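A single protein chain has been removed from this complex, and every other one stays in its place.
This part shows chain A:
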Amino acid sequence: MHATVRWVRSGGISTLILLLPLLLTFGYFAWFPIGNAVVMSFQETNLVDEPTWIGLDNFTTIFGDPLFWTSVRNTVYFTFLALLFGYPVPLVLAVLMSEFRRGLGLYSMLAYLPVVVPPVVAVLLWRFFYDASTTGVFNTILGWVGLGPFEWIQSASMAMPSLVLQATWANAGATVIIYLAALTSVRAELYDAVEVDGAGIWYKIWHVTLPQLRHILLITLILQVIATFQIFTEPFLMTGGGPNNATTTILLQIYNYAFRFGDYGAATALSLVLAVFLAIMSAIYFRATRSWSTS
């Protein structure tokens, strides 16, 4: 009684009212679904009957699905290619751009422009660019130098690299801006110090710039892995997972389980498996940012 009065007097009610938006939205749309994800993985949910406990059956279903390993392989392949294409490009671009004394604003703007294009627009536009005929946009360009015509997204072997190329185009700009910001915080004394010893430009890049960027490089690496493991819009809209399942990713599998076959339990189980993997990546990320911000 006494405690309640004191709570009310000290503004407890207004605090609670002000917290309601957060508690309700997070309660309903973050905390509850997260908890429910674990529960649903062990249940059969089809929206018609009451959910029933089925133990590990959902996991048996997803691991037994021949498409499971295909989707894992494709997703890993996508991530690998995305790192191969997309990881060095922003770094090289940012290191170069940071040496330009004029027009940096213009360069940054140009680099970032693709990032603001809505992904659906970008994917549909590139889908047209990838037209396999000789008058396709990319085939025309390559035709000028005597290459092609290529089949792009219609060929099983080229589909995935094509998706990665588009995704890299769409996302590299954001990373460039992150690196540019990080490069301004590289301490000038360090350059001065190695210059006294007569260090050349490459030596400075290799022994000063890159080591100073190592935390941010790790962070962008992990963020990129986390993002590419959740790749969906590109394969969904560009290839639909084809040709011949060459671009079926894990997320596409989750989508198909839930929204094509109505097997919500299997979809959630697969999400959970993906979540465990990504949580490990996030934990590394969190440790990296912490040590980075305190250093």
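Operating definition for what follows: contacts are C-beta pairs under 8 Å (C-beta built on N, C-alpha and C of every residue); 3 or more make two chains touch, one makes a residue touch a chain; residues count from 1.
By definition in this document, contacts and distances are computed from a predicted model.
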Not-shown chain resolves in UniProt (candidates "NADH-quinone oxidoreductase subunit A", "Carbohydrate ABC transporter permease", "Aldehyde dehydrogenase (NAD+)" or "Serine-protein kinase RsbW") to "Carbohydrate ABC transporter permease"
Cross-chain touch to the chain not pictured, restricted to A:86, A:136 or A:241, is A:136
Touch assignment to the omitted chain, from A:95, A:132, A:156 or A:221, lands on A:95
By the document's definition of touch, the residue of A:5, A:56, A:116 or A:147 touching the omitted chain is A:116
In the whole complex, of A:91, A:219 or A:246, the residue touching the missing chain would be A:219
Of A:78, A:107 or A:152, the residue touching the omitted chain is A:107
Chain A positions in touch with the non-displayed chain are 11-12, 14-15, 18-22, 25-26, 28-34, 36-37, 40, 45, 47, 93, 95-103, 105, 107-121, 124-126, 128-129, 135-137, 140-141, 169, 173-175, 177-178, 181-184, 186-188, 191-192, 195, 201, 204-205, 208-209, 216, 219, 223, 226, 230, 232-233, 237, 251, 254-255, 258-259, 264, 267-268, 271-272, 274-275, 278-279, 282-283, 286, 289, 292-293
